[in-house]
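Every protein chain but one is kept in place in this view of the complex.
So that you can tell them apart, the chains are marked A and B in the order they are listed, and the count of residues begins at 1 in each.
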Amino acid sequence: MVWLWNNLGLVLGLAAEHARLSAIPILVGFAASIPLGWVASRFAWLRGLLLTVFGIVFTIPSLALFVVMPLLLGTRILDDLNVIVALSLYAIAMMLRGAIDGFGSVSPDVLQSATAVGFAAASRFWTVQLPLAGPVLLANLRVVSVSTVSLLSVAALIGKGGLGYLFTNGYQRAFPEEIVIGIVFTLLIAAVFDIVLVLLGRLLLPWSRRAGRAA
Amino acid sequence: MFTRKTRVLAGVAALGLTAALAACSAADPLDGGGDGGDTTAITIGSQGFAESDILAQLYGQVLAANGYEVDYAAGIGSRETFIPALQDGSIDLIPDYSGNLLYGLDTGATATSSEDVDAALPDVVAENGLAVAESAPAEDADALVVTPEFAAEHGLTSIGDLAGIASEITIGANTEFEGRPYGRAGLESVYGVTGWTFKAIDDYGGPGTLSDLLADNIQVADIYTTTPSIKQNDLVVLDDPKNLIAAQNIVPLFNAEFADDDFAALLNSVSEKLTTDELLSLNEISAGDDKPSPEQVAKDWLTAQGLL
Partner (left out) sequence: MNFFADAFAYILDPAHWAGDPGIAQRIADHLLYTGLSVGIAILIAVPLGLLIGHTGRGRSFVIGLTSAARALPTFGFLLFIVLLAGLGLAPLIAVLVVLAVPPLLAGVYAGIEAVDRQPVDAARALGMSEWQILGRVEIPLGLPLMLGGLRSATLQVIATATVAGYVAQGGLGRYLIEGLARRDYTLAVVGAVLVAALALAIDGLLAVAQKLVQPRGVSRGRARPASTRERRSSRVPAIIRTPTTEGNL
């Protein structure tokens, strides 16, 4: 604990970078999976294609993807973009299945009712489909959030791992306390993100609380 | 109470704010500060072990005290990584070791003594778009070490003595050791040590390497000469009479864009006070029970030397 006190600046700085480098992919993953998931839930052939492609991406172990990113993107070695793009791809892959399930779970009866009442396709999407798919999307987003925060630490092996630096540094110095502090702060960031998502869910999807579905 | 529309807007605003904050901090002007002629911002890298972190702080704090905006990028890795990083502007300065630097950039080099290496460096690094300041008296070289018991058992005093038992031993070192000039190729051609097994332990001669050596999982380890564990465990450093491993003085390596006399003078003011003994004591403090941060270790020393 003394070490933590003496090195608080270092740890907090790393924590801030960790939060930044994981928040962006989570947002990108969410944003991208909405249109992709909606489109895939409508067209079966597209669903199969997208799920296969992103399934392949997701199966690639993270270190492999981190290492080849600069080659694929043509970025500099220490560019943030390498890590952000790789994590975003994983986030989309994780969200896609949930988005497809979410949009698919909206009953066709409800959709037909909405059309009958007079909703155009676009506003039907925003006011009916998206909110109804919300709880499933949120549950998946929480999983994606936690996984992304955890996954980032592997990037310490390419010098961009946020709190993951404490893992490699602690290992090299035979200093397990440093590793533990890294783990604890990573968990803290994951917890904060989760709380934020839950609160956003309550704000935007108040009916799901009453139904008791958002676990 | 709140209509759904208000809620949605609030939620979107919250998300937008988060994204904006993330984007703001992402546009860090100090990232890759060397390009565009902005010479007062500088990113200093370190290789990923304690001594390198301390050296980075030593140079960095002096630069910071003299008008530079210093950012640190720790844990860059070995030369194979930081040379490209220096060249593409990911980092601007990194403390390196003269002999390894020379041979890393020029595999045909022949210099081995401090003076010869120092003389050969400036031209070689210039060819790669880099520059060096003066090297410090302090030296931290790769060293092949064995336990005192092993040395006694096989009568080992120099690297050449390993030739006889080469096929039975395992040498432990960082992954890149095997491919270096003083790795497999050099050991075979200079000392005739062939047929040994290599075990990669990526902690720069740190605790994992030490414990494997003491447990006899490896018989020979590459532990750098200013690592406190050598003294603490009475490890025997095998002599290198044929200078397989060249002089390894601490030398600051930086992108040629920063090369000017004032900059070099600031770096030299640190280097000239850094002797091998001083460096060893800095490492000992860092490895002590308190595990002080490299920043603290550097600050204390610089203050004591009157440089801060």
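Note that a residue touches a chain if its C-beta (ideal position, glycine included) is under 8 Å from a C-beta of that chain, and two chains touch if they have at least 3 such contacts.
Small disclaimer: the values here were computed from a predicted structure and weren't measured.
Which of A:N6, A:T127 or A:S147 touches the hidden chain is settled by the complete complex: it is A:S147.
Residue positions on chain B in contact with the hidden chain: 77-78, 80-81, 84, 174-176, 179, 199-202, 207-208, 211-212, 215, 217, in rising order. Listed here are the chain A residues that touch the chain not shown: 41, 55-56, 58-65, 67-68, 71, 90, 94, 97-98, 100-101, 103-105, 107, 135-136, 139-140, 142-143, 146-147, 149-151, 153-154, 156-158, 163-164, 166-168, 170-171, 174, 176, 179-180, 182-183, 186-187, 190-191, 213, 215.
As a convention for this text, only the chains that are shown with their structure count from here on.
Inter-chain centre distance (chain A to chain B, centres taken as mean C-alpha positions): 35 Å. Chain B meets chain A in the complex at residues 4, 7-8, 10-11, 14-15, 18-19, 22, 25-26, 31-32, 48-50, 73-77, 81, 84-85, 88-91, 203-204, 206-208, 287, 290-293, 295-296. Listing the residues of chain A that touch chain B in their complex gives 2-3, 6-7, 9-10, 16, 20, 23-24, 27, 76-80, 131, 156, 159, 165, 168-169, 171-175, 178, 200, 203-204, 206.
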